[in-house]
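What you see is the complex with one protein chain gone and the rest in place.
Which chain is which? They are A, B, C, D and E, in the order written, and residues in each are numbered from 1.
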Amino acid sequence: MTQSTFSGLRSFLQLPSALPKKKKPDIVIAGIPFDLGTSFRPGARFGPSAIRDISNMLLDGDNPVHRLDPCKEFSMVDIGDFDVVADSVERSLDLIYEQADNIKSHLVCMGGDHTITLSLLRALRKRHKKPISVVHFDAHVDTWSDSFGATYGHGTPFYYAYEGGYIDPKRSVQIGIRSPVSNEVMDYTQKDAGFHVITAEMVHRVNLDHVIAGIKRTVGDNPVYLTFDIDCIDPSQAPGTGTPEIGGLFTWQALAILNQLGTLNWVGMDLVEVCPAYDQAQITALAGATFIWTYLCLLASKNNK
Amino acid sequence: MTQSTFSGLRSFLQLPSALPKKKKPDIVIAGIPFDLGTSFRPGARFGPSAIRDISNMLLDGDNPVHRLDPCKEFSMVDIGDFDVVADSVERSLDLIYEQADNIKSHLVCMGGDHTITLSLLRALRKRHKKPISVVHFDAHVDTWSDSFGATYGHGTPFYYAYEGGYIDPKRSVQIGIRSPVSNEVMDYTQKDAGFHVITAEMVHRVNLDHVIAGIKRTVGDNPVYLTFDIDCIDPSQAPGTGTPEIGGLFTWQALAILNQLGTLNWVGMDLVEVCPAYDQAQITALAGATFIWTYLCLLASKNNK
Amino acid sequence: MTQSTFSGLRSFLQLPSALPKKKKPDIVIAGIPFDLGTSFRPGARFGPSAIRDISNMLLDGDNPVHRLDPCKEFSMVDIGDFDVVADSVERSLDLIYEQADNIKSHLVCMGGDHTITLSLLRALRKRHKKPISVVHFDAHVDTWSDSFGATYGHGTPFYYAYEGGYIDPKRSVQIGIRSPVSNEVMDYTQKDAGFHVITAEMVHRVNLDHVIAGIKRTVGDNPVYLTFDIDCIDPSQAPGTGTPEIGGLFTWQALAILNQLGTLNWVGMDLVEVCPAYDQAQITALAGATFIWTYLCLLASKNNK
Amino acid sequence: MTQSTFSGLRSFLQLPSALPKKKKPDIVIAGIPFDLGTSFRPGARFGPSAIRDISNMLLDGDNPVHRLDPCKEFSMVDIGDFDVVADSVERSLDLIYEQADNIKSHLVCMGGDHTITLSLLRALRKRHKKPISVVHFDAHVDTWSDSFGATYGHGTPFYYAYEGGYIDPKRSVQIGIRSPVSNEVMDYTQKDAGFHVITAEMVHRVNLDHVIAGIKRTVGDNPVYLTFDIDCIDPSQAPGTGTPEIGGLFTWQALAILNQLGTLNWVGMDLVEVCPAYDQAQITALAGATFIWTYLCLLASKNNK
Amino acid sequence: MTQSTFSGLRSFLQLPSALPKKKKPDIVIAGIPFDLGTSFRPGARFGPSAIRDISNMLLDGDNPVHRLDPCKEFSMVDIGDFDVVADSVERSLDLIYEQADNIKSHLVCMGGDHTITLSLLRALRKRHKKPISVVHFDAHVDTWSDSFGATYGHGTPFYYAYEGGYIDPKRSVQIGIRSPVSNEVMDYTQKDAGFHVITAEMVHRVNLDHVIAGIKRTVGDNPVYLTFDIDCIDPSQAPGTGTPEIGGLFTWQALAILNQLGTLNWVGMDLVEVCPAYDQAQITALAGATFIWTYLCLLASKNNK
Partner (left out) sequence: MTQSTFSGLRSFLQLPSALPKKKKPDIVIAGIPFDLGTSFRPGARFGPSAIRDISNMLLDGDNPVHRLDPCKEFSMVDIGDFDVVADSVERSLDLIYEQADNIKSHLVCMGGDHTITLSLLRALRKRHKKPISVVHFDAHVDTWSDSFGATYGHGTPFYYAYEGGYIDPKRSVQIGIRSPVSNEVMDYTQKDAGFHVITAEMVHRVNLDHVIAGIKRTVGDNPVYLTFDIDCIDPSQAPGTGTPEIGGLFTWQALAILNQLGTLNWVGMDLVEVCPAYDQAQITALAGATFIWTYLCLLASKNNK
């Protein structure tokens, strides 16, 4: 009797919450239901449960590009959700850092809003002992130095990650950028910090092979983190998000890019800003789940080589 | 650090899926994601996951009427979902019966459509060695002898439960009845089988204390099963269901009735026909979760006396 | 092989569009997809198709109160939709009048907005040769003398019906009234025209038997028309409408009232203001279909005596 | 040319944002788009804009109970939204207090979540120089001493308002209470603090005149504040809220109660927890707007006497 | 007086259900409201009524590519819905086969889930006396040999169609493929059966003219059936479906491909998996109706030559 894809308790890909005999898993999945850093529509705190719920659809088969099932390649667990502090962005950031730091496996997180990435990068900086690269899918540069008067918010992680020495923007890429942004912040991003920015329009109008080659060239062999803000995707394909911007990437483009990046030196991932209250027919959550699944396939594909 | 109600993996009331050392729990919660018996809108297969998801809202506090938290009174588990057969109502019914029969704890099930109740009653009949009573909340009598040409469907469970000798209609009550129904089926229900039928209009127009007294008097001390079809509730308060009928019960009425039935000899419960694709803001799922929670409080309340 | 309730082309109750050999039917159902008279949210033009679609749910059984199936008692047809003029309220009113006047059967119409009732009453006035009574369910008195500068609109039908001598307000009742309304219009309605007004709060707080007796006493044996604006019902049970007002009637109350009015001298009915774009899970359309079905049962019930 | 109700820029009831020549208005309406205190679904920050948008529907007429239009009785303005701090509950509370304290007119606020009421009561305490009464409509007692680890949240305002000496619970009433709550918090509320608690079930089952008399007797002639959490209303009539509980009050009941409280010594009002992302057809926002409008009519009605 | 596109009873393109004098129509449209073969979200039983409802929008004009109106080129009828068996996939398949076999006109079916295509191909195999080609738009290969333990389901039609000798995969094409699928099933599809598979990514990245040429070359002049699973289209453009997969085809691409295939030897069509409960603003149903209309234009266009 095979259970159908609509059946069962909902962890990510029906993963267990721990391995037998407390064995260390290869990969840990965790939710971070934090959205106090949101500037427009809150609600990404329900992102992890929405992604877990729909991930059931990915249980039945191999990835059609990589021709493998990551659940068969790795030992993986879904440990549930990180603790966060209900009334403080700063103390939540510290708490997220501590929890991430305590996980010794390869960590993949489901947000929550983008604020959380700062803490995740801080933990990786410590582990890898040098500034790491980021491949950053987003509609927004997220290098603002403040968030409508607050120090930290979902528009500030890469400002503080750069200023804190966690990341190396010159070996990092931002893809899908298209929001309103002050010229000062844009200049800071591209000139001062030195991010390689690929706008959404470029993805639409330039041959994707050039885009992919540019990413590979920029990142090189540096340890690299994938931070995927679902709002890089067009609002039609990802309506369930807090700060949508029109003219976005299509899911096929993001998949086509990611699927070619299997040779990079990946050290972790997050998928943020899925806000189910604005979703339609779970398509945003499905996109989020599929991008995480694709990342796991990238890791497995590299492993297999 | 206390986790908020929006946090965590989703089992019913965050219950574990098994007790340590395989101890037998007092109460077992299970989902039955079966909806092949549906005559109008299918989709109740997603009922269990929807009820689990919103049940988080009930974690934080005592029941305001019974002034207790059932999670502190019982050992309980949520074992996940029953297996069902994808293409056969009959074989699914057998399989559900077998799984229910194997569970030796007090069993509380989340449907799925109402067809499943037949198998659950069959298992209880075997255990209790006599026809049991049912308190049956529903817009429909569910005593049709066929389902649009099929033998079994979500309109037939009480026909076959009576014909099979699983239940004693003369000591059973149906509450909330109001759908179109042929005079033949209605006469069968009230005269041949002998159910005590309380229409929705009666609940609205008669003093609730009389309704409650009537239920108690009819059921007496017979072992009694609660089968709660969410479509007994008005479509405004339970839009997420497959065969809505206007003029339904209000949740406050169903709660007020249930809360007075703690002295009955309860032997099990199901909550069926939550169909999330038609729900709005999860209010139907919340109603379903609250009725199950209320039932657990009834049990605990009796236990405490 | 019985077709399920989700099957088949959608006419009201799957009625044919004409009888064999052009026989005159007892009852004609027609849609009037007109909403140019709407003052707030338009869209009632899709009311007829929404009501027809969900009316399938009422095919399978007898009415539980009247214990009969109106489709077995009468020859009935659903002739489809009246023609209307796309850019003119006035010419549409004339055209609706002409079409109604040409139908010699008992006519039941699905709006469309409430403007249309003026033409339907005009046709009935001509046929019955005297001012008729109306039983008018509504949140609004609809006796304004203009509609935001326009002559005719969905707030004006009973002003012009009274001024035109089509109706006799002193033998007519309005039920469910609760909207903002100028004191002048309210005085005109109750004092000048002389409608018997039963507010929504009265329905909630007074014994329903008194309400019913009051309606019967007021109408007497005058020919009487039922005009049912779905916004008399509370927005929770009828969200799909153009000018909702909180505090409305519940469907059980409207059903309980209607079900006692079988002895009146009914000469026609309309059900208006179902606006599907704002509906949830078709509950407003279902309410509309059920009220029409109930009216047909009233007629059949009287016939049977 | 009269503008229709769908037309115009959206302030509450189309009020201006200031009076000519900086005259002090009788009544000031303000939004407080704060929702960082939310424990389940955030999003009440969009409550003020949703209420303003639908308030247009109330422009055209007199209140049917009080037979007056408050816009003709008072000079009123809608000053827009209070400033709040993006990342701090505590500093937001201080800032809200300061802004409220600076407004010398009778202040009516649209939340935002219920946390804000603490600051509004603090300002009133200062002005009235003694603990004031509250008439508190809510599903929750909101007297928790912490919010999932945080000091302040939308479940804590009346704990701190009592502990801070802003309110006099013994002359205050809570109406609609029905959520899960620990016995400790419930005892604190009713016994230690001394609130007069009227549960939702009482409102459903007790004659409303007794409920109203109880409120009047409890409050007496003390200065009294109306704090209306929209979740006191049933989720079917107010789905657009963050922490719904089934079995709630109906809008007609809340209106019937409020409409009899015109003789109390009102000193201010808030309407909180409208969360548009979960609303359907704007019915929650319409309920919120109507309750505020009703409060303004109460004031006007008293004024007229 | 011209009726507007929102008016009238809803058959596909307002077609009659039979021709006068029982003349055999050129083309028969039929619904097949069957969804028991669904593996994830059921509800495609309402697909036919949803497609009929929105097809009204296509009444007013010529196809802009083919510059003709198919309703003027053919005699066509919409015969309503096929009978299906409520509780058995196998008996439904037989029944669908029999009904299809009895229709001697060119048949175009609206599903329902994809399971039905097996029976439709079986009828065509009988008529054409040899294995036919299929042009199969889909996100899934649908060549699984079982459906979560069941023999037949919506993932199995082409396995059984090939094994039964109904189709010739080597002269057939699958377009839009992108779902998780085991390597075994994929190898079976492409190598054993020999389908020409065009993945969604190929459609996005390869010049469409090459795609079109490949289809024409593969199919040649074999009798060819168009089976269009709406989930070939991206979930943003077709959210109303049961098993969505991101990265899908865009409607413009599917239209551009189809519009160039007018010279093929078409023998029938189905459009399946429209599931209205998950649709938004009827856009999925509109896509379905437009693809059927386009197919009719292809036929008419060939006819005209």
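Here, a contact is a pair of C-beta atoms (placed from the backbone, for glycine too) under 8 Å apart; a residue touches a chain by one contact, two chains touch by 3 or more.
The shown structure was predicted, so the numbers you read here are calculated from the model rather than taken from an experiment.
S.K.: Please identify which of the visible chains the hidden chain touches across the whole complex.
M.R.: When the entire complex is considered, the left-out chain reaches A, C, D, E.
S.K.: Touching the left-out chain: which of A:D78, A:D113, A:D138 or A:D234?
M.R.: Answering carefully, the residue with contact to the hidden chain is A:D234.
S.K.: Out of D:I27, D:V65, D:L95 or D:I132, point to the residue that touches the absent chain in the complete complex.
M.R.: The missing chain is touched by D:L95.
S.K.: Check each of A:T115, A:S179 or A:Q282 against the chain that is not shown and name the one that touches it.
M.R.: A:S179
S.K.: In the whole complex, not just what's shown, which of E:L9, E:I175, E:L286 or E:A300 touches the removed chain?
M.R.: Of these options, the touching residue for the absent chain is E:L286.
S.K.: Go through subunit A and note every residue touching the omitted chain.
M.R.: 39-41, 148-149, 177-183, 185-186, 199-201, 204-205, 234-237, 239-240, 243-248, 278-280
S.K.: Considering the whole complex rather than only what is displayed, give the residues of subunit C touching the chain that is not shown.
M.R.: 35-39, 41-43, 45-46, 85-90, 147-153, 277-278
S.K.: List the residues of subunit D that touch the chain left out of this view.
M.R.: 1, 3-4, 6-11, 17, 31, 33, 45-46, 49, 52-53, 78, 80-81, 83-86, 95
The rule is short, and it goes like this: only the chains that are shown with their structure count from here on.
S.K.: Write down the chain pair in C-E, A-B or B-D that repeats the interface of C-D; the criterion is over half of the contact pairs matching by residue number.
M.R.: Most of the C-D contacts reappear at B-D.
S.K.: How many degrees of rotation map subunit B onto its copy subunit C on CA atoms, rounded to the nearest 5?
M.R.: An angle of 120 degrees brings one copy onto the other.
S.K.: Could you grab the centroid distance between subunit A and subunit D? Build each centroid from C-alpha atoms only and quote it in angstrom.
M.R.: Spacing between the chain centres: roughly 40 Å.
S.K.: Taking each residue of subunit E in turn, which ones touch at least two of the other chains?
M.R.: 39, 41, 45-46, 85-86, 148-149, 278 - these are the residues of subunit E that touch more than one other chain.
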